[in-house]
Each structure stands twice: as structure tokens, then as C-alpha cells.
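With one protein chain withheld, the remaining protein chains of the complex are depicted in position.
For chain A:
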Amino acid sequence: MNFNRVYAIILRHIYLTSHQLERFFDVIISPVLVLILWGFLATYVQGLQSQTLAAYLLGGMILWVIFEKVSTDIGINFMFDIWDRNVINVLASPITFLEYLTGLITISFIKILVALTSMGLMAGIFYNFQLSSLGFNLVLFWINLFVFAMAFGIFNISLILRYGHIVGPLTWILPFFVQPFAAVFYPISVLPPVFQKIAFFIPISHVFEGMRYTMRTGRFDINSFWTAVLLNAVYLTASIILFAFILKKVIRNGRLVKLV
């Protein structure tokens, strides 16, 4: 792994984000707008019901945004290189696909950290909700969330490699197929039995369950944590194997150079 080349990809996307307002809005501003909406809803629920429910909603929304933005941003960053007709120039350089992917994932991570900081500040100032109140041991759950988003992003790139950027809009849509089973705003127990079985195989459902458990009891939910880790290991490995398989195939059948 050559970090100079990884840095080159990060630098390219920092420049892109700074020049293109829509990239800045998509990753940095839109999460804050979502927070404002859910913040008011949480304030309303807080008045009607309980503080815990309000915290579940706001905490769930913040964690969901991490997953959604990272998983889509990795694919979108790749599509920007296709739309810019830049991908062949990049791949003609000494960079390996692993370095290229690492660059795309790292820039998404940097952007979500900026978004998370903005959301944390907004939540603290306007809704009196401290991200730290979720407990610092929840950072371990956040890492799980990020790892699943990464696997999802690699899966998205594999689809684009295989079918071209015509399937690009799926990048935005796919996370929402996961959302009902991820139990972001409600416990898995409210789902019908079949959905509960599906939810078990979604790592982030355990992240959200773990978050609620910690908020309710103040204790770390070790079972949910390890279940999420194991599932993530499976999904990440599977996404990398799928990516490597598709990459080999598109190099063999000449589709890689037809991406642009």
C-alpha cells in the first residue's frame, strides 16, 4: 500500500468538494438539515412522551446518517471519476485498485467526521442533546456502522463496475432497502417475525439495538457488539471478494475501459 497515492485520491476529492457546492451540500449540509427536522420532532416528542424516546429518535437519526452518507459517498466519489472521464487516467497510473478504494473510503470517512461534528454542535446548541450522552463506549458501535457502510460502498462500486454508471442511482437508493430492517428508530421486537429474522443478518440492526440498550441501562451491550462485528467481517470479506471477482471480469471482457 502506497500512502502517497492514497493521499492523491483524497486530495482530488478535497479539491472537488471545495469547488462543487452540491458535493459540499450533500455530505456536510444535508445531514445538518436532517438533524434540524428530526431535532424539532424530538423536541415535540419530548414534550408529549418521554426524554428517552426523543433521545432514541435523535441518536438513531445521527447514526443512520453516518451509515447512509458513507455508504453512498464511496460510490458517488467513484462515479465522479467516471463522469469527469478521469477514471482511465487514474487507473493508467501506478495506483492499485486497493489504494484507489482506500482513498475513496478515507475521504468519505473524513467528510462524515466533519458532518458528525457539525451535527453534534447543532444538536447540542439547539436541542440540548449531547452526542457524548450516548456514551463513549458507543464509539465501538459507530466503528461497526462505518465498517458496514464501507462494505456497502464497495458493493456499490462493484455494481457500477459491472453494469456501468447507468446503475448509479442505485447508490442513493440501496441504503433505504436496509433501513426498515435496521431498526433505526424502533426495536427489532416490533417487526413481524420474518422481518426480525432478516434484521438479525443486518449488522447495523445490532448497532441500533446496542445504542438503545446503552441509553436505557447505561451498560455496554456486548452481545449486540460482537454479533455486529462477526456479521461485518462476513459482509466486508464478501464485498471484497465480489469486487475482486468483478474487477477481474471487467478487465478480461474490456468493460473497464468502457466505463467512461
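Definition applied: a residue touches a chain if its C-beta (ideal position, glycine included) is under 8 Å from a C-beta of that chain, and two chains touch if they have at least 3 such contacts; residues count from 1.
In this section, contacts and distances are computed from a predicted model.
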The chain not rendered here carries, per UniProt and among "ABC transporter domain-containing protein", "YhfT family protein", "glycine dehydrogenase (aminomethyl-transferring)" or "Probable peptidoglycan glycosyltransferase FtsW", the name "ABC transporter domain-containing protein"
Of A:29, A:53, A:91 or A:140, which residue touches the hidden chain?
-> A:91
What residues on chain A make contact with the chain left out of this view?
-> 2, 4-5, 7-8, 11-12, 15-16, 19-20, 80-81, 84-86, 88-96, 248, 251-254, 256-257, 260
